[in-house]
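The complex appears here minus one protein chain, its other protein chains still in place.
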Amino acid sequence: MSDSEAALLEVRDLCVEFATQRGTVRAIDGLSFDSVAGEITGIVGESGCGKSTTALAIMGLLPEQGRVTRGDLRLQGTNLLALSPPALRGLRGPAMSMVFQDALAALDPTMRVGRQLMEPLTLHLGLSRRAAHERAIELLGRVGIPSPQLRVDSYPHEFSGGMRQRAMIAIALACSPRLLIADEPTTALDVTIQRQILELLLELRDETGAGIVLITHDVGVVAETCDQVIVMYAGREVESGPAEAVLTQPAHPYTRGLLACSLDLAHDRDRPLDAIPGMPPDLLSLPDGCPYEPRCPDAGPACRQMPSMVKVSGLHQAACWRVTESDPAHG
Amino acid sequence: MFRYIVRRLVLMVPMVLFITAFVFLLGQYGAPDLALERTLRLNNNVFDQEIYENLKLNMGLDGSPVERFVRFVGNAVQGDFGVSYSLPGNPDVGRLILGALPISLQLGLAALVIALAVGIPAGVLAAVYRNRPLDYAIVTVSTVLSSIPPFVLGPVALVLLVSTFQVLPSTGFGWHGLFSTETLLPASVLAAGPLLVVLRFTRSSVIDVLSQDYIRAARAKGLSTAALVRRHVVRNAMTPVLSALGVVAGFLLSGTIFIETVFGIRGFGHVTVTAFQSGDVNTVAAATLVSGLIAAIVNLLTDLLYGVLDPRVKVSA
Partner (left out) sequence: MKLDPASTHDPVANPANLANPASEDPPITNELPVPTPPHSLWGDARRTFFRNRMGVFGLVVAVLVLLIAITAPWIAPYGYAEQDWNAIRQGPSAAHWMGTDAVGRDLFSRVLMGIRTAVLMGFVVSLATVVIGVLAGSLGPLLGGRVDALVVWIMDGLLNFPAFWLAAFVAVITKPAVATLAQPMYEATGWAMFENTLVFDYLVVFLCLSLVWWAPLGRLVRGQVLTLREQEFILAQRAIGASPWWITTRHLAPNVLGQVIVQVSTGIGTLMLAESALSFLGIGIQPPGASLGNLIYTGMTSWRAEPHLVLMPGLTLSVIILAFVFIGDALSDALNPRVRDR
């Protein structure tokens, strides 16, 4: 946790629960992290670990069945959970914004892209329609869409996947937010386009100085872009710290497993595929202790108890009993 | 686009003809032999072959049923539907229907406007507040009202609103024009069935739309629920409602029969009912044809409207 500069986004002990037909599911349990302006914070984990839910919780966009039951969410000091709905709405766009995973689904199919881009401009910045239109063209150009003055009048389905994603980023940037949350922005795209989008995000970080929270299940994406990483499993934070530290010296067995699963052509040609055995946990029936225990190759009797976050070195920490015991520098 | 319309029309015609043929031919077998009746009447109940044959020729009742149908269609295309043999004065069927149709169309239009103006907002409200008391109230009230058949709702409404509570002026029977207060009650009763259909379709469509990702993304931009509904929901939700219009048109067509009977309005429905009750085959056949055409045209219009509402739909050639 950085305490040198005032953090842009402070998440403390966040707990989010969902009411389902079969009981209450705790989708996020005690998550804490900071996001700093000018840095990209990655949240990585497998499907269902709670990363998208974190994004929605921050934005205040949890569905009906979901509630924040505990914890603190502060954006530049403002307590997001204590805001009235209109006040929260006012923040969405100018203070914080979100880029969604499936750009085709996240854009209104019956409205021209330009108009959708103009909405936050007229709503929050009070621009006239003409001014908003101009700014929309500017924004489209800024995110790398060719011929923006033509494209501004197109419909979403007339864009290619990569362009749509860029358009969504443009919409998110429209009011120059301090915090940008990108939920799996590259998952639905081809590899070459992925790279372009990631580079765009890096550029934007440098240009605008905004803080970016990047959510992904792809460790490779994290490696390329993130300054800070949080690894989540079953709604809990299991490891976090500066990206380089976590990725080169993973302390938690799950992180190690994740990294081992990603392929590297140079080394892995002749090895059998690594996989993490077992299945992702059923959030309705989590064990009392460490949720990763059933699948962990290093599990021991101590793991029946929930481990707490232990410092590995500097800002790098992990939630695993083994960390205190052995040298965290472990292949 | 133009080609599409033409193609649809071309497909429509055989269908309408088929139904009309069905009705017409059945009628020929069952209907009383009007030529015979007239012969007997003119000739003091004595059958005369020559008069009979002449009359058959004049009344267009000669030839095999198929020949007669072909002649019927041929004449119909020119607007000649023959003459009504059941009504006094034997008025020309074509003119009869043509005179009555505008009244029914106006009534139907009024009912449609009421159904849309009440049904759509109510459906949207019910969807936004779904599973809460307002939703239940809206859905239940509209279900109840529309399940009451128009020929029950009409008289009941009449009794309650005019006699008992005296909310509306005593309606003289008959048609007083599209914008008169007397039209309000019949149009409203006619609108009951369509209203429910519109409401249900709107509600389920809006519920669908509300769960879409782009609604959540729009919220992420900071839009309020009201703005959300206005700008994004309504347009996306209307497409399924369009398909409801076909059903609605059916309701309206059927409904006019009853409403006109109950309120004494001499429209298309009334003419048809009288034809039913007196076994006036010519009018019945003509009415079938006309109502089939109307239904088919409405369907065509609905399809065309799809293309307008949703830019993804290209009305394919």
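Every chain is named by a letter (A and B) in the order it is written, and numbering of its residues begins at 1.
What we mean here is this: a residue touches a chain if its C-beta (ideal position, glycine included) is under 8 Å from a C-beta of that chain, and two chains touch if they have at least 3 such contacts.
Computed from a predicted structure; not experimentally measured.
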item: Of A:96, A:198, A:276 or A:319, the one touching the omitted chain in the full complex; value: A:276
item: Hidden partner chain, touching residue among B:43, B:58 or B:140; value: B:140
item: Missing-chain contacts mapped onto subunit B; value: 12, 15-16, 18-19, 23, 26-27, 29-32, 130-131, 140, 143-144, 147-149, 151-152, 155-156, 158-159, 163, 204, 207, 211, 249-251, 253-254, 257-258, 261-262, 272-273, 275-277, 279, 281, 284, 287-288, 291-292, 295-296, 299
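Going forward, only the chains that are shown with their structure count from here on.
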item: Residues of subunit A defined as touching subunit B within the complex; value: 59, 61, 86, 89-94, 97-98, 100, 102, 105-111, 116, 119-120, 123-124, 155, 157, 168, 171-172, 174
item: Contacting residues of subunit B [partner subunit A, same complex]; value: 212-214, 216-224, 227, 231-232, 235-236, 309-312
